[in-house]
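Got a structure here, written out as structure tokens. Questions coming.
Here the complex is missing a single protein chain, while all its other protein chains stay put.
What follows is chain A.
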């Protein structure tokens, strides 16, 4: 034997031993596989959330507006007691709920059509059509809505024959624009769920004498509800965090994001305290959604 042969044989032996060890110890295997992604999640993602939360307990020096690392709950106290903050938090949650409700209402018929009514050849094209707006820039879409909703714009022009006028800039305009922006995120999961709905269940329901309404309530809705919940996670959280749409079409309305933005330069701890509000709301929302089992079907 030459020396090279010895080393390769030894090397092969090591690899085999390692493979054997890994084979015998599934836990070790799992640990090695997951360490890197988990570190990413824990350090970069959860870590930054933790820093956000901790810095919410600091204060700023009113002289220099520099952050003073002294523990205090003043920011949260202020958050709860200042009327304007409470008002803005409630308004933001209201907007997120309204957008979610509107998206659900619109997504259901659209998804039903694309998944079950339209000719099968047409369906992939329709899905592409629904996704197309996602390719356009967010800002372009919002500015387009600004033009639509402005005085004498498309909305006014279309409603004029009925003696009505558009909503103008403000809270309704914000809800409308956000609904438009996040609608695809609701249609897609609902479309998938409806597509996977076995046709024989519907047939069985009809054979047993149920009319369309009854079939919808007792068969379709229970099976699609988890997907609606999954879609609502997107629409709700995206709406809650948005602060640009409201600046463009919201008139003088402010949401949580705007408050965070206006505090970030001068009062970072207050901005952090405000920033924990949407996090808390979304965690609560996710916990509620989990009970529906929607997260399993994501």
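Keep this in mind: contacts are C-beta pairs under 8 Å (C-beta built on N, C-alpha and C of every residue); 3 or more make two chains touch, one makes a residue touch a chain; residues count from 1.
FYI, contacts and distances are computed from a predicted model.
K.L.:
Assign the chain not included in the display its UniProt protein name, restricting the answer to "Polysulfide reductase NrfD", "ABC transporter substrate-binding protein", "Cytochrome bc1 complex cytochrome c subunit" or "Carbon-monoxide dehydrogenase small subunit".
P.N.:
Not shown, but named in UniProt as "ABC transporter substrate-binding protein".
K.L.:
One chain is left out of this view; which of A:75, A:114 or A:254 touches it in the full complex?
P.N.:
Selected residue, touching the omitted chain: A:254.
K.L.:
Tell me which residue among A:58, A:112, A:169 or A:285 touches the hidden chain in the full complex.
P.N.:
With A:58, A:112, A:169 or A:285 as choices, the missing chain is touched by A:169.
K.L.:
Just checking the interface: what residues of chain A touch the absent partner chain?
P.N.:
60, 62-65, 84, 87, 146-147, 150-153, 168-169, 247-248, 250-252, 254, 259, 262-263, 265-267
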